[in-house]
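Only one protein chain is missing; all other protein chains are in place.
By written order: A, B and C. Residues from 1 in each chain.
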Amino acid sequence: MSGHSVEDIKKSVKVYIGVFAALAVLTVVTVAASYLDLSSGEAFFLAIIIASVKGTLVAGYFMHLFSEKTTVLAVLGLTFFFLIVIMFLPFMAFTDQAVI
Amino acid sequence: MEIPYNVEERQDTGMFNAKLGIWLFLASEVMLFGGLFSAYVFLRMGDVTGTFISGASELNIPLATFNTLVLISSSVTMIMSWVSLKLGEQKKFKTYLGTTLLLAGVFLVVKYFEYTAKFHHGIFPETSTFFAIYFTLTGLHMLHIIGGMVVIFYFLVPGSKMMNTESERFTNRIEIVGLYWHFVDLVWIFLFPVLYLL
Amino acid sequence: MLDLLRKYGLPINASSHGGAVDEVIVLFHWLMLFLFIGWGLFFIYTLIRFRASKNPKADYVGVKSHLSSGLEVAVAAIEFVILIGFAIPIWATRVNDVPNSATGAEEIRVIGQQFAWNIHYPGADGKFGNRDLKLVDEVSNPIGLDRSDLNGVDDFVTVNQLHIPVNKPIRIDLSSKDVIHSFSLPEFRVKQDAVPGMSIPVWFEANMTTDEYLQTVEGTDREGQGFEIACAQLCGLGHYRMKGFLTVHDNEGYAAWLDEQAEYLEEEGEDDDWGDDF
Partner (left out) sequence: MSGQPDTHHEESFWRKYIFSIDHKVIGLQYGITALIFLFFGFCLMMMMRWQLAYPEQPMPWFGWLFGETGVMLPEMYNSLGAMHGTVMIFLGVVPLAVGAFGNYFVPLQIGAPDMAFPKLNMTSYWCYFAGGIVMMVGFFVPGGAANSGWTSYPPLADIATTGQTVWLFGMVLLITSSLLGSINTITTIVQLRAKGLTWMRLPFFVWSQFVTAFLLLLAFPPLEAAGVLQLMDRLLDTSFFLPSGLIVSGEVLNVSGGGSPLLWQHMFWFLAHPEVYVLILPAMGIVAEVLSNNTRKPLWGYKSIVYASSFLGFMSFIVWAHHMFMTGMGSTISAFFQTTTMIISVPSVVILTAMFISLWGASIRYNSAMLFALGFLPMFGIGGLTGLPLGIAASDIHLHDTYYVIGHFHYVVAPGTIFALFAGVYYWFPKMTGKTLNETLGKIHFWLSMIFINGIFMPMFVQGLAGVSRRLWDGGASYAHATDTLWLNEVMSASAWLLGLAQIPFIYNLIKSMKSGEKAESNHWDATTLEWTDAPSPPLPHRNFEVIPEVYRGPYEYSVPGADKDFTPQSEA
């Protein structure tokens, strides 16, 4: 991000502080939610959604992904696709197993 | 003959070399932790005796929450150190980077207490597959923290000479360390709910 | 093509579904042969015709037509026909339509171990007794069969001796005590890994008895050697000798064999609960 002017940078500092606050709040929310009486499926989705929001904030602002170059985004898009593959395909194969 | 685009950006890609390099490295890290998360999902789904649920309930949530906040803060100080460099405020840079290192240290200390508490209760990796994956994931994450600390320390003390000699290059390097550090934070953001809360 | 493949190794087929497996193998070998010969002829022709001494000036453009795209589409199309028309349905019947004793199949359990196949028969009641880790004794009770379980009283266990009736669906539930083995019956086009921690069914129907088979190999090097169970997955240093024997009886023969086993069981009491017929 070497193209940034001093002005821009000062503005983004505010953003960073905001993100920090959001992350802190969301952390507390996840913990609180885990004490709710949710079914394991609901709990799972809630936790993953919150974590994903936090992850997006970190990647998007701290790691500047929201304004990153297409080359990087393409690499990460590919990675993300294969991440989904390795995360879920083995497990799907497992549930489709003839008899466990 | 210098290698091109070591410091300056290449026109059509808009990047200097190390920037792409670190992103590629992080991509491979995503797959590394992805593989382990996949193992977690796979083992959890095949877990008929409920070791995952009972195991998670033995973990210390308050400590881990505290640690999450510590790590998030360290991410913020990391990015602030880079901002300070951009603004040419070298003193502030050192303070922020030093704080990052300190917070990382706090994280490790907390982790140390968590681990020893487990060992005291006779909980080891071989206790159940839950603790096996717990120790593997957090242990590997910890190795990443330690690696990051070494690099941060390098730029804080011996490597900081470059700040004055090649300031643009130094700023680039700090940006790269920052990317790595945020990634380590990001991994923890997922580790925390997956291991402690589910 | 089938005859050709038979000539080059493919064993005789002794099961009812084996024909379908062979058919896929045959179809693919046709495709392979066709492509290989087609491109091979083209290849040799170009190599001769366009050698530098004969054709000193190369043509910048070369082939203009896009016939080759058609060929590629054709190859893909044939693959998909085989895939959808044969492969997927065959596999579905293999893994989805597994019969059981209620649907008239003979149920047997096979438990692999380094380096033998333990064959567990349910006995006259058709029900398998429980197994318990604690009861395992490598000499007297390799699978840990619980004789105090009522279902287990008449069960019997053989080592490396699988006997089945002809023309009746056989369902085998495969598991393993230690490492991964693979239960392979080449003449029946049966192969299935035995994975510890899992019980995986595999089924087939023999349509040739051992006696009939032995007649077909009379006068060859294989004379006198019946069907065998091979282990196809590396399972340690004895992998090469993890061989079992499969005997296919006609119905009377099978009944007689079962009776014989039941007798052994009575005679020898609980200590030695498998037939010493190997």
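Here is the rule we use: a contact is a pair of C-beta atoms (placed from the backbone, for glycine too) under 8 Å apart; a residue touches a chain by one contact, two chains touch by 3 or more.
Nothing here was measured: the structure is a model prediction, and the numbers come from that model.
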(message) According to the contact rule at the top, which chains on display are touched by the left-out chain?
(response) A, B, C
(message) Just checking the interface: what residues of chain B touch the absent partner chain?
(response) 1-6, 10, 13, 15, 17-18, 20-21, 24-25, 27-36, 38-39, 42-43, 46-47, 49, 51, 124-129, 132-133, 136, 140, 173
(message) In the complete complex, the non-displayed chain touches which residues of chain C?
(response) 5, 8-11, 20-22, 24-25, 28-29, 31-32, 35-36, 39-40, 42-43, 46-47, 50-52, 55-63, 68, 71-72, 75-76, 79-80, 82-83, 86-88, 90-92, 94-96, 113-114, 133, 136-138, 177-180, 182, 184, 186-187, 189-193, 195-198, 200, 220-222, 225-226, 228, 230-241, 243
(message) On chain A, where is the contact patch with the chain that was removed from view?
(response) 71, 78-79, 82, 85-86, 89-90, 92-94, 96-99
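Here is the rule we go by: only the chains that are shown with their structure count from here on.
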(message) Rounded to a whole Å, what is the gap between the Cα centroids of chain B and chain C?
(response) 50
(message) How many angstrom lie between the centres of chain A and chain B, each centre taken as the mean Cα position?
(response) 15
(message) Quick check on chain A: which residues sit in contact with 2+ other chains?
(response) 100
(message) Which residues of chain B touch chain A once you look at their complex with the stated criterion?
(response) 9, 13-15, 19-20, 23-24, 27, 30-31, 34-35, 37-38, 41-42, 45-46, 53, 61, 65, 68-69, 72-73, 75-76, 78-80, 83, 86-87, 168, 171-172, 175, 178-179, 182-183, 185-186, 189-190, 192-194, 196-198
(request) State the interface residues of chain A toward chain B in the complex, per the touch definition above. (result) 1-2, 4, 6, 9-10, 12-13, 16-17, 19-20, 23-24, 27-28, 30-31, 33-34, 40, 43-44, 47-48, 50-51, 54-55, 58-59, 62-63, 69, 71-72, 75-76, 78-80, 82-83, 86-88, 90-91, 94-95, 100
